[in-house]
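Only one protein chain is missing from this complex, and each of the others stays in its spot.
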Amino acid sequence: MGLGSDMYRQQILDHYKNPRNYGELEEPDFTHVGENPSCGDTIQMDVGLDEAGETIESVRFNGDGCAISMASASMLSERLHGMAVEELHEMDTDDVTEMLGVDISPMRVKCAVLGRQVAQDGSKIHRDELDPDDRTITEE
Amino acid sequence: MGLGSDMYRQQILDHYKNPRNYGELEEPDFTHVGENPSCGDTIQMDVGLDEAGETIESVRFNGDGCAISMASASMLSERLHGMAVEELHEMDTDDVTEMLGVDISPMRVKCAVLGRQVAQDGSKIHRDELDPDDRTITEE
Amino acid sequence: MGVQEQYSFDVEALRADFPVLDRKVGGDPESPGEGPGDDTPLVYLDNAATSHTPDPVVDTVADYYRSYNANVHRGIHQLSQEASVAYEEAHDTVADFVGAAGREEIVFTKNTTEAMNLVAYAWGLEELGPGDNVVLTEMEHHASLVTWQQIGKRTGADVRFVDVTDEGRLDMDDAADLIDDDTQMVSVVHVSNTLGTINPIGELADLAHDHDAYVFADGAQSVPNRAVDVKELGVDFFAFSAHKMCGPTGIGALYGREEILDSMQPYLYGGDMIRRVSFEDSTWEDLPWKFEAGTPSIAQGIGFAAAIEYLEEIGMDRVEAHEDLLAEYAHDELTALGGVEIYGPPGDDRGGLVAFNVEGVHAHDLSSILNDYGIAVRAGDHCTQPLHDEMGVAATARASFYLYNTIEEIDALVEAVGEARDLFA
Partner (left out) sequence: MGVQEQYSFDVEALRADFPVLDRKVGGDPESPGEGPGDDTPLVYLDNAATSHTPDPVVDTVADYYRSYNANVHRGIHQLSQEASVAYEEAHDTVADFVGAAGREEIVFTKNTTEAMNLVAYAWGLEELGPGDNVVLTEMEHHASLVTWQQIGKRTGADVRFVDVTDEGRLDMDDAADLIDDDTQMVSVVHVSNTLGTINPIGELADLAHDHDAYVFADGAQSVPNRAVDVKELGVDFFAFSAHKMCGPTGIGALYGREEILDSMQPYLYGGDMIRRVSFEDSTWEDLPWKFEAGTPSIAQGIGFAAAIEYLEEIGMDRVEAHEDLLAEYAHDELTALGGVEIYGPPGDDRGGLVAFNVEGVHAHDLSSILNDYGIAVRAGDHCTQPLHDEMGVAATARASFYLYNTIEEIDALVEAVGEARDLFA
C-alpha cells in the first residue's frame, strides 16, 4: 500500500471519530472560520488567551469535513493548549505532518493544514495583521 | 522532381508570358470577375454569344495572378471559342487539367480552375441561375 | 463470475493497446512517469474525467511530428499539403461519427467547455437581452451552468433550471413550464457526469423548437459511450471532448447546424479565419474555418480522428453494451455491499458511471483509501456543485468505466469500498 493508507492510522481515526475540544468558547479572544472549497471542509477555531495575550489558554473547534482535516484540527486543539502565540505563528506544514505522525499525500495537504491556517489567520486578524474580510482558504 | 515542376512546362509559361485573348470585349453578353484570395489572383472574363445565346463566339479575359491561373485562363479563352454554353457548364476540374496538359498539385488547383469558374458563374448569372451578388471565389 | 462471457469484445486483448493500464502505483507522485515505488496494480476508474489514449492514437500523433509536421491551410509545399489534408479530413471523420452533414458543421475547439463558450460568446452575447431566457437543468456541468449564468448576467437574460427528481431524472413537466416563447436557448447535458442519467434530448428539442429556441446538448459523456446522431437527436448545437474518448487532450468539437453557424459572427479573431483584411475591416473564411483562428491544434485534430477510427473499429454499439454491463454490475454490487448511497437512476438505465457515498466516510477519505488499493476514482463535486448542494452533500465518489475496464476491476473496487467502510465503522 502507498502513502494514503498510512494516513488512516488508528490515531487519526480516533481523533476523527472522537474529536477533542469540539464545540465553541463562550468568550473567545478570537474566532475564525476557514474552508477548503474543493473538499467542502469548513473549520471554526475559537481561541482564549492569557491576560498578556501571549499564551493560548483554551481552544475549541467545530466544523465539517474529511477525516484528515477534522483529526488534524482536533490534534491541533490539544497541542495549542499552553502554546505561545508566537509559536503558533511559526508552525509550518512540516510541523503539522509531524504532529499527525503520518505521511500526508500531496493532494491532501490542504486538508491537513486547514485547522492550523484558521488558527493563524484568526490570530493575525486579532493582532490587526490581517484584514478580517480575508477568508481563509487552503488551496493552492 | 515532383508534381510541381511539371506544372511549368513550356506551354504554360508561354501562355503566361503571352496571354491569348487578353483584354476586354466592347459589348460582351456577360462579364464577370472572380478571385482566389489566398493567391491574390483576380480574373475577369468577357463573353460574347451567338444570336441564340447557345454558342460562345468571342472571349476576352484580363486580370492579375500566378502563372497557373493566368495560363489556364488564356488557354481556356482559346478553347471557349465556338463552344456550346452547355459544354462550358459541364467542364469540371479534370477537363481543366486535361486542357493544361500537366498535373496540378492539390494546393494549386484553385488557381487552375479560377478562369473556368468565372466563366461558368458569369454564364449562370446571365441565365438568372445565380445571384449577381455572389462573388466567385475559388477556395475550399 | 461468468460475467466476462457477456463481454461484447475481447477486453483483455484491447488492454494491450493501453500501456498505462500496466502501471503500478504507490511511487513518488512528485516524479511522474518515473515508475512505481510500489507494486499495486492500477485500477483506473476515472474515465469520466479523462479516458486513456491507446497506442495507435499516440503513434498517430507522434507520426505527425516525425513525418509531416507543418502548418496548415495556406502552404504550397508538400508537408503543408499533407498536414492540411489530414487536418481537414479529421473534421470529416468527426462529422461522420456524429452524423453531421460535413466538415462545415464541425468546429474544432480546445474541449467541450470552449465549444460552449464559443456559442455563448458568438451567439449569446449578440442575441440575448433582457426579457429573454436560457433554460438549463439542475444537473448541468459547470461548463454550461457557469457559462450561461455569466452570459445571462452580461446580457440581462434570465437563466432557469429544470428540476431534477429524487430519482435523478429531469422533471419534464417543469421543463415544459420553463421553456416558453421568451426562451432562446435550451442547454442540457446529454448524459449526466454525476448522476449517469441519460436525458431525453429529443423531447427537449421538440419543446425548444416549438418555442423557436435552439437546443445545445452537452455530449461530453455521451459521445464516448454510445452511437450519437445529431440529426436524429434534433439538436442545433452539440459538443464533446476527444480526451474522454481515447483521444488527445487539447481538442474537442462543436457541432452546429450549418445555417446557424453561417449566420453567427466569428468568435476568435486572427489568422486562418479571414478572407480579406484591410486596416479598416475584415471578411471571414468559409465554415468551419471562420471559427478556428490561428494555428489550430493540428496534431490533436489528427489524433482525434484516429481515436474515432479506433472506437469505430470496436463499434460504438459494443462500447455501449460494455459500459452498460459494467455500470449495472457496479451499481448492483455496491448496493449489495450495504452502507453505500448511490445517486441517480437504476443500474440498468444509466451511462457508464456510478457516483456514491459510504456512510460515515468523507468522499475524499474514501478516494485516498481506494488509491492505496491502486484504485483511481474521482471524489468531489464533479463540476456540478449546485447539484451536490441540492443532494445535500459536499462531495461524492465517482467510479466511471470505459472500454478497457473489467468485471474484476469492479470487484476490486467493491472490496476496497467495503474495507474503507469497515475502517471508519
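Annotations
Think of it as A, B and C in the order they're written, each chain with its own count starting at 1.
Basically, contacts are C-beta pairs under 8 Å (C-beta built on N, C-alpha and C of every residue); 3 or more make two chains touch, one makes a residue touch a chain.
Keep in mind that what you see is a predicted model, and the values were worked out from it rather than measured.
The chain not shown here makes contact, within the complete complex, with A, B, C.
Of C:L14, C:A83, C:A100 or C:I198, it is C:A83 that touches the chain left out of the display.
Touch with the chain that is not drawn comes from one residue among C:I298, C:L326, C:I342 or C:V358, which is C:I298. Among the residues B:L25, B:I68, B:L88 or B:A119, only B:I68 touches the chain that is left out of the figure. Of the listed residues A:N21, A:Q44, A:S105 or A:T136, the one in contact with the hidden chain in the full complex is A:S105.
Considering the complete assembly, chain A touches the hidden chain via residues 2, 37-38, 105-108, 137, 139-140. Contact between chain C and the absent chain runs through residues 19-20, 23, 25-27, 29-30, 32-33, 35, 42, 44, 46, 49-50, 52-53, 55, 57-58, 61-71, 74-83, 85-86, 110-114, 116-117, 120-121, 138, 141-143, 145-147, 149-150, 153, 161, 241, 243, 248-251, 266, 268-272, 274, 276-282, 293-300, 364, 367-368, 370-371, 375-380, 383, 385-386, 389.
Interface residues of chain B facing the missing partner chain: 1-5, 7-8, 13, 16-17, 38-40, 64-68, 105-106, 108, 111.
As a working rule, only the chains that are shown with their structure count from here on.
With centres set at the average Cα position, the gap from chain B to chain C is 48 Å. Chain A and chain C have Cα centroids separated by 38 Å. Centre-to-centre separation of chain A and chain B, using mean CA positions: 80 Å.
Contacts with at least two other chains are made by no residue of chain C. Counting partners per residue, chain B has no residue that reaches two or more other chains.
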